[in-house]
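Below is one structure, written out as structure tokens; comments come after it.
For this depiction, one protein chain was excluded, whereas all remaining protein chains were kept in their positions.
On to chain A.
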């Protein structure tokens, strides 16, 4: 029954407890609108009421501004000073609801809730954690600078390489064009013989039957004749008969047969390019032996990046532009690819050599691969300063009680049962998906393995600043929608100086 006077008493006590005189719940910045004794105008200007209706536990203003210290207005807010910590606004519905929201306990002035003032403790903890975070941020930010530098260098290199590759491609195209003319000329006299031979072969194999990308080639006597170094008796004239002899007594051999031939001639064979002749040539068989690793790289084009340290050292050397043989090897390299491209299992099939356009296409596509790979890498959005570039081609794992999770940034996320079982894709690289003001804080991986009656698996990766690059946690908040937390220096922001970290200290 004494509720009302009690409340008033508390009100006055409450007000006097705050250093600066103002109605309960009013932030310092709005003090001037609440002038004791003068009529109060709602902050939206909608109404003016006597001052004794401010904080009288009845809502008069549409905007709730007359009740900053009570729960009377549904849309009001209450300001806690929280001396020792950060000031805060809480919805006025949390005033006197029995739950301590303000660390200075000021929101629970009449609920009987036993709130403890925890502001100092919170402030201390926050400062500690801020300090810790600042340290991490500081170191992380330094690391980030390094990453940015490295990325810059890497990018330049790549761009240079891209240009080079493009140039050499152009050279090669010219060369191929020249070769083609020569070849066509050389082939002309052989045409009839070829056709005869073709008929003989047609019973068994048909080049056209094989997929268009399959490389078919024959080596003919005419072609061999262009290699005088293969002259059997070294008499200076490499005769047709001699050449025929090399080919085992026929005019023309297919890939398989040529292998046997090759072992006989390889010691003498001089690459056309090296010989600095414009003589037309078919592929040196030797190169096919080296092709295994390259076949792999066809399946995983990303791996075919010159920067890739371990696997591709050889290629790096091969492609070293300072090497005088660069062009040669490049050419063989590209033709080699032609040979053992998609059709490497078909090597033993005798076929016609659809050299011209198809070979050209394959050369092109190989260069496309190379240029595409570089272009693709360059095209990734590695952040404003390419600071995320170092994550490219890397993978990070986290092992939980049941699964091993693997995050390969800009590529894919997967999950594998710890104790056997197949890997499940949790998504492939989709996009940066942070909020507009911080797009590079979240990565989205999409279109993973489908779920039964559900969506395809997808993963959201939240990036936080850390010295280490590491996956710190994974979870599945919703079925088949994974959440991964990942620390990296690349998201570290320049730490503000500690002085500017407490802009709100004004109310201390």
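Note that contacts are C-beta pairs under 8 Å (C-beta built on N, C-alpha and C of every residue); 3 or more make two chains touch, one makes a residue touch a chain; residues count from 1.
We take it that contacts and distances are computed from a predicted model.
Just to verify: the chain that's not displayed, which of "Cell division control protein", "Neutral alpha-glucosidase AB", "Negative elongation factor E" or "Dolichyl-phosphate-mannose--protein mannosyltransferase" does UniProt list as its protein name?
This omitted chain is identified in its UniProt record as "Neutral alpha-glucosidase AB".
From the list A:28, A:43 or A:72, which touches the chain that is not on show?
The one listed residue touching the chain not shown is A:72.
For a quick check of understanding: of A:30, A:94, A:120 or A:447, which residue touches the chain that isn't displayed?
Final answer for the missing-chain contact: A:94.
List every residue of chain A that touches the chain not included in the displayed model.
Residues touching the hidden chain, for chain A, are 1, 3-4, 57-58, 71-72, 74, 91, 93-94, 97-99, 401-402, 451-455, 475-481.
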